[in-house]
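Every protein chain of the complex appears in place save one, which is left out.
Think of it as A, B and C in the order they're written, each chain with its own count starting at 1.
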Amino acid sequence: MIHVDNLNVSVGNFNLHGVNLELREGGCLAILGPSGAGKTLLLETAMGARRPNRGRVLINGRNITDLPPELRRIAYIPQDLALFPHLSVRRNITFGLTSGAARRGTGEALDRVVAMFNIEHLLNRRVIGTLSGGEKQRVALARALIAQPRVLFLDEPFAALDAATRADLLRSLRSLRQTLNITLFLVTHDLDEACFLAEEVAIMMRGRIVEYGPRDRVFRQPRTTAVARFLNIRNILPIEQFRTTGFLSVKASHDGCTHVAVRPEDVTLTEWDDGPSDAVHARLDALIPLGSRTIAELTLPGSLRLEAMLNHDQAAALGRSASDRVRVSIPTGSMIYLSTDAGGPAYPAPVLS
Amino acid sequence: MIHVDNLNVSVGNFNLHGVNLELREGGCLAILGPSGAGKTLLLETAMGARRPNRGRVLINGRNITDLPPELRRIAYIPQDLALFPHLSVRRNITFGLTSGAARRGTGEALDRVVAMFNIEHLLNRRVIGTLSGGEKQRVALARALIAQPRVLFLDEPFAALDAATRADLLRSLRSLRQTLNITLFLVTHDLDEACFLAEEVAIMMRGRIVEYGPRDRVFRQPRTTAVARFLNIRNILPIEQFRTTGFLSVKASHDGCTHVAVRPEDVTLTEWDDGPSDAVHARLDALIPLGSRTIAELTLPGSLRLEAMLNHDQAAALGRSASDRVRVSIPTGSMIYLSTDAGGPAYPAPVLS
Amino acid sequence: MALAGGVVGGMKLSRSLFALSLACGLGGAVSLVLMMLAAQIGFAGVRAPIAALGRPDIQHAIKLSLFCATIAAGLAMLVAIPSAYVLARYRFPGRILIDVLLDIPIIISPIAIGITLLLMFRSAPGSWVQEHLLRFVFEVPGIILAQFIIALALQIRVLKATFEEINPRLEQVARYLGCGPWAAMWRVTLPLARPGMVAALLLGWGRAIGDYGATVTIAGSVKGKTDTIPISIVLNWSAVRIEAAVALVMVLTSIALLVLLAVRLAAGGSRT
Partner (left out) sequence: MALAGGVVGGMKLSRSLFALSLACGLGGAVSLVLMMLAAQIGFAGVRAPIAALGRPDIQHAIKLSLFCATIAAGLAMLVAIPSAYVLARYRFPGRILIDVLLDIPIIISPIAIGITLLLMFRSAPGSWVQEHLLRFVFEVPGIILAQFIIALALQIRVLKATFEEINPRLEQVARYLGCGPWAAMWRVTLPLARPGMVAALLLGWGRAIGDYGATVTIAGSVKGKTDTIPISIVLNWSAVRIEAAVALVMVLTSIALLVLLAVRLAAGGSRT
């Protein structure tokens, strides 16, 4: 439905380089990346708010690169929501319906979105500033969707909300997608949001798409250290160092890859004397409970540090043990082989004290 | 070490009501709450940036309510970090050392914090604006800690960062606490941050502390629906409705409680024909993979909706099953009994479409 | 502990000095203005000046000033709104140069503006305009032109700041909600700019009504014809009709106060 075709944009001395994306009708594409990667610039260019130096944007095969915004039938929710501060909630929501034919259907359209987002009680509020964060979000969604746009562009829409409100809105938006069959183009730096809403994910760094594909492929099999680090896969280690520590199941070389990443939830800990034969001895430094799960911090021979994620029962068992020594094993299938980015790590390597 | 004693503050028509808190030396207290709850106001009053209407703040038994800020030996990192834009990174970090005796030790003190946060390579940057979000954080921490303060006050310090950078900084701060034995006073709306750093948690809503205690107690056994909702416990249901659905192990009445909350990770799903005898039949509406875990959305008899959190293996097993019917069971011990807040829900109830 | 007490004591003194010097600065500035207001009333009370307001020549001056300033400030708004909008919203080569050019009439001496206008009407195209279209020199249109220029520059400055404070994303969202550029401006930008537009109109009007240098240079002080309030003040003062002059000074002061209060109210009203 939406094709972004070799888009090049410059702002000051920041550039977007040859971005190609494709989004099918009713689908959801998430653009993920650290701040400053150019995500918002890409979104604004795809929407038509900025003119690209080169490249085209097509909707249903029609080139809309030069179409004025008011004729595009797309909706846009920016990070700050941009609710109109001089209008009541009702007038904010119906803002897009005052021209021509749409005006006659205002009543039903309003009823429809009001029911959809359950904001009946807010309709007569005169001052937008007194709404809570979640209420503002729902009003912004109602305003954007009242005219039944073809595509909804979202720029970090939930960044300022607390966990419970965000979780509610994510579920709202997810069920809306199914009801309305609307296409979503989502920019975010939050992994959970992308995971929850999108089928396709593109990861952007320094003005380039560095990974692009189905969500599960991108999240489970990143290809470079920079992307793996951005995806918050905590254990990223040089292959050689990993092997010399005793994990002999790690392949010595693999398509020119230099690093191996292992998710904390794929690391298995057992007590000192049990465990499979390929397990490696390690010292358990700390158990940090985090909601229903527990992070275990480990030190392996050669001062190698690893993190493991345990569920409640495993953590309780380890916590009871008198010794701080454990055996660590990692299934061969859960090793992710990574190459180092040609231009050095696009994402600065964290160093801890 | 820090005692906040019956603090009352007014700003405009917002009030903090009789806040009492206690923080031991080397401890970490997190103030959690939705935005607009008064968290920052509490922090600023505890630091002495605002004068309370009533109440006192003591550090080590000494009343510091009237002590000017520069004599308090506390450090402060606001949400926007407030790095000095006209100074280089080096001069930002050493800003606090230019008076009197501290000046002579500048060299060593600088070396110490630079090593601690691994910011050697940033020292000679002249313009703060070109640092990345994570780099700015580390510079702000170095500036705050160079003069070895007794307490560090943090106001939403990691709100603008992506998951990987935040995770790195949380681990830095956690290990620093152990190395430096510094006391932390943290304001945040992020549950994971509080969980990761704090031993004590206070939950604030509308200018009042509504829950206060050890982290595990507060997170595992909230007492009111508003707090449970803020803690993002997805399944909060009226006791009666829950019982009539078939969960007979739910006590009909319990200390005047009206609702029961169940964490999604405590809900067990099994295939239609297995499962314990007290299990209830339900329809599986959706499986939403989220990182290493999967959310299952269920509909129970009486249109009751529940969420369950599954690990990878459980989800895979359910995913293979041809039927969308499952059996749901909930261990008696994981039911959290809640009372409704006297003044109605302090936190607006979310309603989904 | 005694030492620490000493340090705290010293700090307290330094902090008091800090507060004191701030208070002195502000107190000095405020008392200067208050002394000036007191001097006006102290000189002749309010009765004699109010009586002087009844004189026909003073009524003529007040009417002429209100007429000219209102037309000048109104016309200037029509030019100032689009100019300020372009400068606030678009980036184009030469923007900074234009910005500087448009600030000249704010900072330059009104005398220089007046002389420059006289030079313009002495040139060949200027003379042609004078002869065939409209006489400006020593005439009421000259007053309006001078005041137009003085109001315009100030209005552009105020409106530019106003438009810059309005989140441009509001207009962008309005466009995606189906508004053309006119509709987006009419339904979003202008309503939000209303306090700034009121301020620009009133401040420009106030500056126009108080102008002496530019007005007197191009329109002269022709008694009964081009004597605006400031010109009439000078005429009366030199003729030692002090009550009449003071009466008009008090009129100008009251106008200034009313304008400033109205601007505050407009700005405050938008914040509720």
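We take it that a residue touches a chain if its C-beta (ideal position, glycine included) is under 8 Å from a C-beta of that chain, and two chains touch if they have at least 3 such contacts.
Worth saying up front: this structure is predicted, and the values here are computed from it rather than measured.
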Taking the full complex into account, find the residue in C:I58, C:A72 or C:I149 that is in contact with the omitted chain. C:I149
Option touching the unshown chain, where C:L53, C:I71, C:V86 or C:L190 are the choices: C:V86
Spell out the interface residues on subunit C facing the chain that's missing from view. 11, 14-15, 17-18, 21-26, 28-30, 32-37, 39-40, 42-43, 78-83, 85-87, 96, 98-105, 107-113, 115-117, 119-120, 122-123, 126, 149, 152, 156, 180-182, 185, 203, 206-207, 209-213, 217, 229-230, 233-234, 237, 245-246, 249, 252-253, 256-257, 259-261, 264
For subunit B, residues in touch with the removed chain: 47, 49, 68-70, 72, 74-76, 78, 80, 82, 84-86, 95-96, 99, 102, 127, 143, 147
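Convention: only the chains that are shown with their structure count from here on.
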Which chain has its C-alpha centroid at the greatest distance from the C-alpha centroid of subunit B? C
Cα centre of subunit B to Cα centre of subunit C, whole Å, reads 52
